[in-house]
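Following this message is one structure expressed as structure tokens.
A single protein chain has been removed from this complex, and every other one stays in its place.
Chain lettering (A and B) follows the sequence in which the chains are written, and residue indices restart at 1 in each chain.
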Amino acid sequence: MTDSHSSNNHSQRSSHEGSEGSSDSRLVEAHSQLAKNKEEPSEGFSSLPIVIVFLFCGFGFWAGVYLTRNAGGFSANTFDLDAPRLVADSGPKVFEADLAKGEKLFIQQCAACHQANGLGVPGAFPPLAGSPWPLGNDERIIKIVLAGLAGEIEVKGAKYVGNMPNIGAGLNDAQVANIVSYVRSAWGNNAEAVTDVKVKDIRKAIGGRGQYSPKEILDAHPLETK
Amino acid sequence: MKNLNLILAGVFFTLAASFGGLLLSGQVQLGQLNRAPAEEGGPLFPPKEPGLAIQGRQVYLSLGCVTCHTQQVRPAGQGNDIARGWAQRPSVARDYILQSQVLLGNRRLGPDLVNYGARVKSDDEVHAHLRTSMPGSVMPAYGFLYTQSKDGSFRPTEDAVALVAYLKSLKIDYSSPEAKQKQ
Partner (left out) sequence: MSQAYSSRGSVSRIDASISVPVRLFIFSSLVWLLVASVLGVIVALKLQVPSFMGECPWFTYGRIETLQRNAFIYGWASNALFALNLWIMSSLARFELKSSWLPVLGGAVWNLTLTYGLVQVLLGQLNGFALLEMPKEVAPALVVAFVFAALWPAVAFARRPTGNVFVSQWYIIGATFVFPVITVVAQLMLLWCPTLGVMQALVHSWFYQNLILLWLGGSALSAVYYFIAKESGRTISAYYLATVGFWTYFLFASWTGPATLLGSPIPVWVQSVGVIASLMMLVPIVITAVNFFGTLAPRNGIAQSWNNTTLRFVLVGAVSFTLAALLNVVSSTRSLNALVRFTEFAQAQEHLTVYSFVSMVIFGAAYYILPRLTGAFWPSAKLVYLHFWSCAAGSLLLVVTGLTQGWAAHGRTDFAVSAAPGLLAAVLLLVGHFAFALNALGMLTAENAPSNRRAY
């Protein structure tokens, strides 16, 4: 540091010789020139500003994503990001079939054949209203919705050659449960709603199988006589 | 960037932006908080502060207790406040609305105090802690809060009585609409 002291003295001396004021002016002047130069296209294209622009865009994107994920819905009463998850995990979930959702899904997925009134099309598609097939043991209908049904069946005295696809394979457990619950309670049908847990269990049990035949499904779950 | 007014306007804008984004919007959300029952028809929380406790907060402030003690319970995912039994639930904004100065604190040289009143059993226990230094603790004895009478027993000063009332009033042993007590 002794030489630093002398270097200090040196700069001090030079400043006192009168260069200080002008050197400050030079400093400002030189940097103003630098600031101006960047606007001249002849200076060429520096890569750094581009990097900064990309950095900015990246940060902006990240900020948006981060905020939507970590804002707790911008609620005044959320103080803990983990809180909703903890609450959800804190007890057994009780599924309540939403019949309104079930009806909507039925219209989208099923009504083309079975009709919105559940009466089907005579000679082509069997009715669901008043049919014993969707009522009683709920495993039968859940299995049919999940895997489909192909073959000759008899419903309310009329014969149908059915070829129902595996509608339920494209829906989640809650959606299947909502549809099935709706079918079991609409048009004068009067059977208990089903839960998503039940759908989940059955889906797991039957795996990715093909359509049921009428004999196979009726052997497993015979129709209940009223 | 050569015009003074432009620079000042720019800096003003940056400050105004953070003021609006953080403080004004925060005020809109938090400024209207009221006491509320945890369940419909239940008692209103947080409870009103006893008058002596309000005096005690001044003693707490005056001695600079906030330098070493926080008053906030962190959520379960952040730190072990609940695990080590300081409280049964994280603190929420509503817990603080009756306090004239909110002393959240940002440094823990000693334990958190927001639920201290629920952890101690008696006034005497708090007095003993204030009057004498606990072994292994960096908290000194606040002997000047007590006077010794001729028979050797210690009497708390008015400040000590108020401070203890304040410390014992620090409780979040109730459920609020935002956070339920852990059973």
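By our rule, contacts are C-beta pairs under 8 Å (C-beta built on N, C-alpha and C of every residue); 3 or more make two chains touch, one makes a residue touch a chain.
Because the structure is predicted, anything quoted here is derived from the model rather than measured.
J.: Which of B:56, B:75, B:117 or B:156 sits in contact with the chain that's absent?
T.: Only one of B:56, B:75, B:117 or B:156 touches the chain omitted from view, namely B:75.
J.: Residues of subunit A in contact with the chain that isn't shown?
T.: Touching the chain left out of view, subunit A contributes residues 1-5, 7-9, 11-13, 15-18, 20-25, 27-32, 34-35, 37-38, 46, 48-49, 52, 55-56, 59, 62-63, 66-67, 70-81.
J.: If the missing chain were put back, which residues of subunit B would it touch?
T.: On the side of subunit B, residues 1-2, 4, 7-8, 10-12, 14-15, 17-19, 21-23, 25-27, 29-31, 33, 61-68, 70, 72, 74-75, 77-80, 84, 90-97, 99-111, 133, 136-144 touch the unshown chain.
Following the convention adopted for this analysis, only the chains that are shown with their structure count from here on.
J.: Provide the residue numbers of subunit B that touch subunit A in the complex, in ascending order.
T.: Listed in rising order, the residues of subunit B that touch subunit A are 1, 29-30, 33, 75-77, 90-93, 177-179.
J.: Mind listing the subunit A positions that touch subunit B in their complex?
T.: 35, 76-77, 79-83, 86
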